[in-house]
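Only a single protein chain was left out; the remaining protein chains are all shown in position.
Per-chain residue numbering starts at 1, and chain names A, B and C are given in the order in which the chains are listed.
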Amino acid sequence: MKLQEYRSKEILASHGVPVSVGEVATTPAQARAAADRIGGPVVVKAQVLVGGRGKAGGVKLAADPAEAEARAAEILGMTIKDVTVRTVLIAPAAEIAHEYYLGIVLDRASRAVAVIASAEGGVEIEETARTNPDAVLRLPLHPLLGLLEHNVRRVAFFLGLSPDLRGQFGSILRGLAEAFASSDADLAEINPLVVTAGGELLALDAKIVLDDSGLYRHPDLEAMRDANEEEPSEIAAREAGINFIKLDGSIGCMVNGAGLAMATMDLVKLAGGEPANFLDIGGGAKADRVAAAFRIILDDPNVRAILVNIFGGITRGDEVARGIVEARATLQRQVPMVVRIVGTNAAEAAQILEAANLITAASLDEAAARAVAAARGEAPA
Amino acid sequence: MKLQEYRSKEILASHGVPVSVGEVATTPAQARAAADRIGGPVVVKAQVLVGGRGKAGGVKLAADPAEAEARAAEILGMTIKDVTVRTVLIAPAAEIAHEYYLGIVLDRASRAVAVIASAEGGVEIEETARTNPDAVLRLPLHPLLGLLEHNVRRVAFFLGLSPDLRGQFGSILRGLAEAFASSDADLAEINPLVVTAGGELLALDAKIVLDDSGLYRHPDLEAMRDANEEEPSEIAAREAGINFIKLDGSIGCMVNGAGLAMATMDLVKLAGGEPANFLDIGGGAKADRVAAAFRIILDDPNVRAILVNIFGGITRGDEVARGIVEARATLQRQVPMVVRIVGTNAAEAAQILEAANLITAASLDEAAARAVAAARGEAPA
Amino acid sequence: MSILVDRETRLLVQGITGREGEFHSRAMAEYGTQVVAGVTPGKGGQTALDGRVPVFDTVDEAVRGTGANASCIFVPAPAAADAILEAADAGIGLVFCITEGIPALDMLRVYWVLRQAGVRLIGPNCPGATSPGQAKVGIIPGSIHREGAVGLVSRSGTLTYEVVQAMSDAGLGQTTCVGIGGDPIVGTSFIDVLDMFNQDPETEAIVMIGEIGGDEEERAAAFCAREVRKPMAAFIAGRTAPPGRRMGHAGAIISAGGGTAESKRAALQAAGVSIADSPSQIPSLLRAAGVR
Partner (left out) sequence: MSILVDRETRLLVQGITGREGEFHSRAMAEYGTQVVAGVTPGKGGQTALDGRVPVFDTVDEAVRGTGANASCIFVPAPAAADAILEAADAGIGLVFCITEGIPALDMLRVYWVLRQAGVRLIGPNCPGATSPGQAKVGIIPGSIHREGAVGLVSRSGTLTYEVVQAMSDAGLGQTTCVGIGGDPIVGTSFIDVLDMFNQDPETEAIVMIGEIGGDEEERAAAFCAREVRKPMAAFIAGRTAPPGRRMGHAGAIISAGGGTAESKRAALQAAGVSIADSPSQIPSLLRAAGVR
């Protein structure tokens, strides 16, 4: 789960990192009032989780409160990569002497938490890593000891910080590491970390991405979720305990297991169709969860057919089949449904499905082909 | 460094351990007032760092404030193993249903921090370990992760705690482990940890021993040192940066290095004498430190001769010899001094020492023999 | 005959009295696995599976009491990392963790502690392992297996079942089927299991089921090219999966260029592994590679 810039900054500030926090505004008038309280020139920054807001015109300087109001009016309501801007951050404009990048990331490939740092901040770190890899330090930390003092020194010397900045830098990196660990983050980054004209270090922008599996022990962070930036269907799915991602195709998929769900999508594509979603209904597949999944899939008007692929396994296939039939009866919109149930009691399941006039299939390939055909309005082969 | 019971209890209480703290008193009147504030029966406990205070009569029950005053009058001023009792702790008397032992210790042999626990509390744990080893659990903790939840469960089940006590026990053991780690302790123990008649766990007695090497980062704990219980000479030595332990013999020893200091004592004994002290003067052996060492040794009226054994090494022997001669001139009491200086510039050192009429020796065996002879008033061989 | 689990496996189940733990313990015992002990703190002294399996308060007691040499963990995510450490601490050498949703930073610590202790962890968020005809540990349905000579390793759950069923239906039995788990940080990698199959004399061919994300499949491909001379077939799920939905920002530095299904397919193909477009193609690819 990604946190908005202003949330990320609040967290870093609580761990002693000097940040340019500012104030959030949802109307131009609020933006003006915030700029007035802050005094001097400000930056008006769209609060969206998608990248590239700067290029999209979502970050603008304003010399005074009146200009802040005007810029906020431009930015609020703007659409950046399908997301409508509903909040802006009004932050004091800083005079920048130098920009650094400083991040902490959980690197799954090496199974380590690593500090990433570069003296070329202000641009995307992937870009620097590609164009000038020597300008990026990747320092894995000890998995049980975390950030040590010699790690801090190594990063400070790599960045070429002047002696008078090293002490402040140490507390910033320690604070960033604390924020990372104590919030179960996947990523915590400051970009840019600037030296101001006054010779102080300051976090101008910040980004924290949380590990979804850690959220259960951070209800305060869970509460920072920004529903504005999510597909309503994905929010509904999460609340129903379903793993769902909306896509652009016409064939809705309902599968148990993430790997099988991806394989099912792949086979829809191989059969000439386009999947409308990824949906892992999880273990058990009880009637109420099946019903919720159907509703979520059918909320998408592009969906012309549904492919259900359940590997019975421990759950008995006939029970799942009954759940599907019951759930289907509650739906307001009906589309052709191809249902494949394998494993325990698959034969009994097939009987129930056929009795309910659902299209069935023995193999996954066949099921995908039938779903594609059904979506095109063709009768089952 | 050992902490007094009431200090140890304060530390445990600050980590959430339920303790019977009470109040300290240095006069019988204060003891009465404390008992009055506490209300009900109290225990009057001598605050001394030596063991066996119970057997020595240093712990007594009192039914009311008047009795508390009387018992405090008996205990204050009492001598337990050479230590005069100057402080008593007045603590509420608890009705005890069961006594446990719970400790955390740095076990140097296995290089681990270990939890020690026994359902047979209230007696010395060494005693239980000897008479009934199966009644003692020794559970080493992971060196980098510390106390884990399954460790807590294991100890709780070993002690056979009833389900309703397990939750409280967990917070006690976690608090004890926190207190141990955050104070750089060698030992933190609760003995007994009791179940009261009311069915609650309560630490009735506590003991914390600190790692001297960790004291530099705990000035608050260093300030808890109880000068009353130390040899004044040992306090003076510590303040002079000298490692000194007083013994009962007549031959004072001044050596650089702890191992060589022990070897020197051993050779004094082999030569028929008794060492008056262990003294490691450390590296460098500058004149002011040498002078302080002589004063500390000579404060002991039993001392009849001093054996100085310095391995020149990096320090030049002639410089040490000059330091000894200068320091000797400042002493108020003079005893025969046998000085052995080996290593760099040993010959020049011998000349300086002989010119100052000090007895010298080439080998350590010889030096010991001469010191023993000198202490007996015999002329050097 | 097999890897990881066999007739000698003496299994302890942590969380045996929970709904999932009890259900799957019963299925494992019915399959023939020696389920020798269960652990549920506070239920020590009770029994599970109709009185057949003693329950202990701690893994330490269970190991001392029954000689258990492997553990299967069904405890909920908040307590699962600690349960793994408890098993390792008590001297268990092989731990399967079925639990899903363990925080990554917890698993990071657990991963290194178990590695340093020389304890083999499979999972978390894995279906377990089955050696057909001998023992199954975890939640893979026993009925889909058939005894044979193909080793299977997978990051998935039900997709694994799909492939195993297809193989068994086609008459291709398995030495062992191992699900290593779908979490970002798992105890045992593809390479670890491939190495075991490569060294197992009874395993004549190997099937690998991967999916998008990370670079484990690419690294496995390099290992296969270097070490494995047995016929191999693979399926990689996620060719149509939307990119970037779960990847962090700076993390992309490290996995730059990797992670897509095409990258993994290409790497495995270059290593001489036959690539299936559908799980149903696995049996024919194996047959084509000469597997009986």
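Here is the rule we go by: a contact is a pair of C-beta atoms (placed from the backbone, for glycine too) under 8 Å apart; a residue touches a chain by one contact, two chains touch by 3 or more.
Quick caveat, the model's predicted, so the values are computed rather than measured.
Novice: For the chain that was dropped from the view, give me its touching partners among the shown chains.
Specialist: Computed over the complete complex, the missing chain touches A, B.
Novice: If the hidden chain were put back, which of B:A73, B:V123, B:L187 or B:V335 would touch it?
Specialist: Touching the chain that is not displayed is residue B:L187.
Novice: Thinking of the whole complex, not just what is shown, which of B:G103, B:P192, B:G252 or B:G323 touches the missing chain?
Specialist: B:G103
Novice: Looking beyond the chains shown, say which of B:R37, B:R130, B:R333 or B:R376 touches the absent one.
Specialist: B:R130
Novice: Just one of B:A70, B:I96, B:A119 or B:L247 touches the chain that is missing; which is it?
Specialist: The single option touching the absent chain is B:L247.
Novice: So that we can see where the missing chain sits, which residues of chain B does it touch?
Specialist: The list for chain B reads 103, 105-114, 116, 124-126, 129-130, 136, 138, 143-144, 181, 184, 186-187, 189, 207, 209, 211, 213-214, 216-217, 245, 247, 255-260, 262-263, 265-270, 275, 278, 311-314, 342-344, 363-365.
Novice: Over the whole complex, note the residues of chain A touching the chain we left out.
Specialist: Residue positions of chain A that touch the missing chain: 142, 144-145, 148-150, 153-154, 157, 163, 166.
We adopt the following convention: only the chains that are shown with their structure count from here on.
Novice: Taking each chain's centre as the mean of its CA atoms, which one is farthest from the centre of chain A?
Specialist: It is B.
Novice: How big is the gap, in whole Å, between where the Cα atoms of chain A centre and where those of chain C centre?
Specialist: Roughly 28 Å, centre to centre.
Novice: Taking each chain's centre as the mean of its CA atoms, how far is chain A from chain B in angstrom?
Specialist: That pair's centroid distance is 58 Å.
Novice: Check each residue of chain A and list the ones that touch at least two other chains.
Specialist: 144 - these are the residues of chain A that touch more than one other chain.
Novice: Where does chain C touch two or more other chains at once, residue-wise?
Specialist: 109, 113
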